[in-house]
Structures are given as structure tokens and as C-alpha cells.
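Of the protein chains in this complex, all but one are displayed in their positions.
Chain naming follows the written order as A and B, and within any one chain the residues start at number 1.
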Amino acid sequence: MSDEPRGASSDPEADPTHPEAYVLNMGPQHPSMHGVLRLKLHMIGEEIVVAEPVIGYAHRAHEKMAENRNYLMFLPNSSRIDYLSGMIYNIGYCQAVEKLLEIEVPERAQYIRVIACELNRIASHLLWIGTYVLDIGGVTPFLYCWDDREQILDLLDAITGSRLTYSYGRFGGVTMDVDDAFLTGTRTFLERMKSRLPEYDTLVRKNVIFIERSRGVGIMDRQTCRAYGVTGPCLRAAGVAYDVRKSEPYGIYDRFDFAVPTESAGDCLARYDVRIREIEESLKIVTQAVRDLPAGPIMPDKPKKKFKPAEGASYFAVEAARGAFGMYLVSDGSEVPFKLKLRTPSFSNLSSMPKVLAGTMVADTIAIVGSLDIVLPEIDR
Amino acid sequence: MSPPETLVDKLDSPWLGVVLGVAAVLGMLTVNVLFLVWLERKVSAWIQRRMGPTEVGPFGLFQTLADMLKLLSKQLITPRHVDKPLYHLAPLVVFVPVVAAASLFPFSAGLVLQDLDIGLVLVFAFGGLAFVGIFMAGWGSNNKYALLGAMRSVAQNISYEIPLILASLSVVLMSGTMNLAKITALQSERGYWFIVLQPVAAVIYFIAALAETNRAPFDIPEAESELVAGFHTEYSGMRFALFFFAEYSNVFIVSMVATVLFLGGWSGPLLPGPVWFFLKVYALVGLTMWVRWTFPRLRFDQLMSFCWVVLTPLAILNLLITAFVARLV
Partner (left out) sequence: METPTRTGRLGRFFTGFGSLFHGLAVTSRHFGRTIFLRKNVTQQYPHEKPTLPKAYRSAIRLIRFPETDSHDCVGCKACERICPSACIAVDGGKVEGIKKKRASHFEMDFALCSLCGLCLDVCPTTTLEYSRLYDEAGYNRNWKHDLLAEFRAREPAFIAEQRQREQAEAEAKAQKAPKKEKPPKEGDAP
């Protein structure tokens, strides 16, 4: 229970060729590994000397698929890159193509997009809280989070017809308008979360076991984050107030009043705190968007049928639940993208793992990897 | 106080007594474990706003029975690289001491299978024996996760046995006997339970018992998120069921010990002895379930330091004070 950080080790025994070192293969078939990640752990006793993430088990060649179909046909792929915050990816892809094609999006559609994306972000963070507590052994909070998340999925289901892989956005707007039932449901959900968040606070955040398991565990400082390109809540937990919604506002995010929560410790506890506060900020954004939702169309008056951007390239980034998600689209003037490069946040976040995991105990491995909130299909793409 | 006649004494042939006794204990344990597993699933479901088993039998009561039948009928898979003698023997070595320990308890005045003067010592001794089996399972499985789980299990259980026994000793000091029936009778005679005089020992016992039975928040040996399933990773079918059975029986046994030591065993007004006994045992079991479904898990080093830095000194202190007071009184 020592208070000193369990960060990078300067142990002289930290040598994979040490006679007592052995290799523990964790995943891709491990009951609580997140997705199909494989960790090759060189260990001495229960301490990790070298950790080696092995990825690629969920590779579906999304980038290559984009080169073989037109812009619209790639739409269903977008939310399958990261199925836990699929809405943000889906809308993000639409916005990237809209930027390339210079399509105007109606006001109402913009607001609906913000509501849907922020609800999706809350759902994703709730899932993370649940799985993180599950990683360190608490089962019940996981189901409470799941219950709350279910409310969001029901709401999104009502407007998109899907629960995870929404193909909700279209170039220029969204597929379906929101009705009063959805708005009432959203308001009810906002009310509900007001009583649920303090409950998580008592059950999870104030629990002494939770604190002992999280504080000082898996420290990622600013330098590490910079070096590896870590973004999202992990970066903000290290004290860098970088959020694409604030630093390079896209869509209509500049109209909303919200803060970018940061912590300084950079450990698992800080990442938990950042995410809880981000849920609060997202709730604020949804409240404002529901209040200000204008009337009007949800698609342009004359939607384009053919999407044929001029030759050129554009980069567009959105703040996904896990960090900055960037799309670099290159067009050769045809209906099919020449190249679509996806910059997914979990990939960069995971790449910091060898440094962070070295010198930690095997018991913390899953907790640290889990605290990044990685989604393997998003890493492999 | 004349020693109560035990059930075994009443029979003519001692061998028949042994067979019947083992059958009775096994039957009692099986019914209780089946009920316990059902209860665990129901309690966890209710805590998590779910329903739990509902389909098999009234309130899903026969769900665990169905599960047991399924496990019984499953093929026994022996992985290729296991150390066969150890691997095959381990479930039995874990299972048998549990049954032996369960035969020592007085469920009511006179309703006791083996009334021994060293009953308490024997219960802990049998408890200690099971860890040989756990380590055999971990070593024999030839699996890194199983070995890590077994090592943790043995380290944890040996450590937590110390506060567990120290806490029990403070009751022994007060009652002057290690006979479980006599300890109960004494509480019944004096009209109060030992938890009144020994609240600290009771709390220490409860916490140590949680660790001893590998229950959350101390379920580190089989911590799913780290070690797959711990020492029984490579076991399937009925072999796994034996480990499972032993685990839940252990929960039951430590609750029985706690009932005898701190809650006055079978003593209580109005209702007959066994009813009181089982009511108290199930109250304790319910408490362990409530704890399990609320808390996250400690890390191994935290668990050990909690034992050696907090629990053991506290238990020693409590024992010294008890000894001092007992000497004075």
C-alpha cells in the first residue's frame, strides 16, 4: 500500500533475459481482456518487466474498403470503427465528407447531431466506468452503469433504429427527425443522471478499495502523452486541456458553454475523475442543445445524389469518446475516395502501454489497459 | 454439565455410524451448497436490479440442481501437459477436508456428529489441509495462470489464518474450551453472545474469514480480470464442480464457526435449536454476499499488507487484552 507511484521502473532486474523471467501470454482469449488484444508480458514473479501489446486480431481493412466504394457506401463502416461511440464516428465521417464537398448542413440537423453525439459520448463513458470497476473486481457498479447506458441506447434507438452501429448521419443532415417523445425522454434522462452520478460517487469513487487500486496506478505524465500522441481523457487526466471540440471547434460546438475538465495526476483515478466530469459537461451540452433546438429541415432542400468532390485532400478531426479521431481524405476527383486515412485515438493511447506497464504488477495490468478505454476494432480498423 | 450423547454413540455399529454420518454430512452440505448458490445468484440479481434464475422450479430454486446435473454429465477433459497424479488428486484433497470439517458442528443441543474437545482446532486444521489441494491443482495444471493463482491462494490463506485463529482464540480464552458444543452451551448458559464482549474479534474474524474463503473483496486467487480462473483454470466438469462445492462449503463452514463462536450457536428463544443455528448462519452468509456484490477487489500486495500491518497486530492486541482481562476476572 505504498504511496509512491508505480510508474516506469528503474529496477536493475528489469531485464527480459533475467534467469527468473518468464513470459505470460495475456489475451486475445482472456475473460477480461478488452477485445482481442494480446499482451506478451515478460515477468519476474508478479512484476512486469517488458510488456508488448500485439494487435491485429480484429483487422477488417476499413481503410482499404474505403478505397473500393464510393463515399456514401463507406457510411455504415464508419460507426463500426468504434462501436462504442459509433455515432461520433458516423457523424464525424459525414462532417469530413461535407467539408470536402462543401455541403451546408441545416441548423436543426446540426443540433440533432450534437445531441446524438453527446448522448453517445455519455453512453461510452458510462460503459467505461462500468468495465473499469469490473476490471478491478466490482461487478455491481458495472450493471448500474449498464442500466443508465441502456436508457441512452433506447433513446438513440428511437431515432436511429439501431443500438450500436448507427448509420444515422447522411451527407448534409441526418436520416430521421427527432420527435417530442425523444426530447421528453432526453430530459427525463438528464434528470435521472442527476441522482445517479452521486450514487456512483458513493459506491465507487469514495470507496477506499477503489481509491487504493487506482491512485498512483498506471501514471502517464504529460511527456509520455506528448511522446506517444495520447489524446482524449487520458491526455486531459495528465493535465493538458486539449479537446478538439474546444481547440478546433467543428460543427456548432462553439455555441455551447462547456468546460474541458483536467486532472494533474495522470493515474487511473485521474482518468476516472476526468470521465465523470466529462459526463457532466456532456449533460450540460445536451441540456443546451435540447433547449435551443430550432425548427426546420433536417436535410438540405436539394440533397445531392452524386458525391464527386474535386481533386484535393482534407483533414478533419472530431473529439471521440476516446480522443481525437482524424480523417484524412484524399480525392482524385472520382466518386470513390483515393485514400482515407483514419487516425484513431486508441491506437496512439495503446502505444504508450509498453512504457506505462513496465514495472507494474500483473494485477494492475488489466486495470491500466482498461483505464485507457481502448476499443480493439478501432485500433485494428 | 454432562457431555451430550452424540448421534454416533446412539448407533450399535461404529462403521454404520461412520457411513451414515458421512452421508448425513454430505447430504446436509449438498443441500446447503445448492441453496447457497441459488441464494448467491438471487441476491446478486436483486442488488443489481435483475431477477436472477426464474425458470427452473418455483423462483428458479432448482436451477443449481440442474446446473449440478449438467456438470455431472459433462465430459471430463484432462489437458495433455498436466501432472496427472496431482491433477486428478487435487479436487479430492480440496473436497474431503471440507466434509470432515462440517461433521464437527453442533446444530443443536445433542445434535452433533463428532463431539470433540479440540473441535475448533480440528476445523482450522481441516481448513488448512485444503490449501495443499489448491496448490496441487495449481502446480499440477501446468498452467501459468493456475500456478499464479495457487501461489496467491496459499500465501493469502496462510497469512489470513493467523488473524482468524487469533480472533477465535480470544473466545477460547473466555470460554476455556475448544469444544464447539460447549462454547455454544456456555453462551446459552450465560445469556449473552460472545460478540458482545468480543466485537473486535468478531470483525477481525469476519474479515479474515472472507479472505480465507476467497470471497470478494479478497477473491484474488481466482481474480477473473487477472488470472482467468486461478487455480482451477484447467478443470472442467465435475472436477471443477468439486472445487466449486468446496468453496461454497467453506463459506458455510466459516459462517458456522462464527455462529458458534460469536452468535451463540443454536441458542435462542422460542424456535428450536437447528432453526436458530441455520438462521444465524444464513444471516452471516447473506452478509458475505452483500459485501461481495458491493466492493471491488484488493490488489495482492495490498491484501497482504492489510493482513500483516492491520489485522494481525489488531488481533494480537485484542488477544492480549482478553488474556489480561480474563486473568483479572
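Assume a residue touches a chain if its C-beta (ideal position, glycine included) is under 8 Å from a C-beta of that chain, and two chains touch if they have at least 3 such contacts.
Only a predicted model underlies this, so the values are computations on that prediction, with no experimental measurement involved.
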| item | value |
| --- | --- |
| Given A:208, A:227, A:241 or A:259, the one touching the chain that is not displayed | A:208 |
| Hidden partner chain, touching residue among A:52, A:107, A:157 or A:248 | A:157 |
| Residue in contact with the excluded chain [from A:58, A:176, A:252 or A:293] | A:176 |
| Residue among B:24, B:121, B:155 or B:291 touching the omitted chain | B:291 |
| Residues of subunit A in contact with the chain not shown | 69, 72-77, 80, 140, 144, 147, 150, 154, 157-162, 165, 167, 170, 175-176, 199, 202-203, 206-209, 211, 305 |
| Subunit B residues that touch the omitted chain in the full complex | 43, 45-51, 54, 290-291, 293-295, 310 |
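Following the convention adopted for this analysis, only the chains that are shown with their structure count from here on.
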| item | value |
| --- | --- |
| Euclidean distance of C-alpha centroids - subunit A vs subunit B, Å | 44 |
| Subunit A contact footprint on subunit B (complex, rising order) | 44, 47-50, 144-145, 148, 216-217, 219-220, 223-226, 228-229, 293-302, 305-306, 309 |
| Contact set on subunit A toward subunit B in their complex | 1, 22, 24, 30-32, 46, 133-140, 143-144, 147, 203-204, 207, 209-210, 212-213, 361-367 |
